[in-house]
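In what follows, a structure is listed as structure tokens, so that the remarks can point back to it.
A single protein chain has been omitted from the complex, and every remaining protein chain is retained in its original position.
Here is chain A:
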Amino acid sequence: MRTETANGRSGRATVTAQPFQIRGRFITAIALRLESAKLDAAFYEALDEHLHRAPQLLLNAPLLLDLGLVPGLTDKEVLRALVAELRKRNLQVFGVQNVSSDPQREATEALGLIPVAIGRETSVEKAGKSGRSKIDRLLPPDNKLITKPVRSGQVIFAERGDLTVIGSVSSGAELVASGNIHVYGTLRGRAFAGVHGNESARIFCLRQEAELLAIAGIYRTSESIGDTLRNHSLQVFLKDEGLYLEALT
């Protein structure tokens, strides 16, 4: 499971072109498959013993209930009690899989459990994203070159490719690129590289006084960039989910 960036001040950035960003996420969850619908003291005793043996593995883990072997388990109250018991043991139940009947679906939905389809369906968002990258692959990259200073309030958008600015980028201006951003001048505004999720995109500038630097949605603001690399020529890249600044010597 992906964790938030190592840097405490980093986080998701928004891009002017689109006020949000949809990104793929894979999470690892554990599934608890019920072998029998009999949820008595013996069941919890066995569960406790298992948890005791491997406490780190299961503690706070996202957990799916697999109801594939218990089609008869449709009683909402029994299920509610089961979820409550599991949560008491720090198991984060969030969904169900292999729901076999309508009464069972209704009962689990009433408890707020998400039906999860494993390995068969992809979500609509994911389909949309792959469609887009297909178009991106078909179109040639379209790099942009700006030879004038970028003024406050201006937004320069390189939809498919790198953005190069020869001149300075003023405070209050924004550079947005799906690829790398190069500034041969002072970067005082904001720069968003890899906005379609390209985590290998980088930002380069001759002199850094940026208000905000972002790559693939991971950003740092002027405050969290700090003063040590102010006025330096540097490159910015993603490493270990964090945004790194490195002086170019």
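Quick note on the criterion: a residue touches a chain if its C-beta (ideal position, glycine included) is under 8 Å from a C-beta of that chain, and two chains touch if they have at least 3 such contacts; residues count from 1.
Keep in mind that, in the parts below, contacts and distances are computed from a predicted model.
Visitor: Tell me the UniProt protein name of the chain this structure doesn't show, selecting from "Peptide/nickel transport system permease protein", "Acyl carrier protein", "Septum site-determining protein MinD" or "ATP synthase subunit b".
Guide: Matching "Peptide/nickel transport system permease protein", "Acyl carrier protein", "Septum site-determining protein MinD" or "ATP synthase subunit b" to the record, the invisible chain is "Septum site-determining protein MinD".
Visitor: For the full complex, which residue in A:N98, A:S170 or A:Q208 touches the chain that was left out?
Guide: Per the contact definition at the top, the residue touching the missing chain is A:S170.
Visitor: Tell me which of A:H50, A:R80 or A:K148 is the one touching the absent chain.
Guide: A:K148
Visitor: Spell out, residue by residue, where the missing chain touches chain A.
Guide: 148-154, 167-168, 170-173, 186, 188
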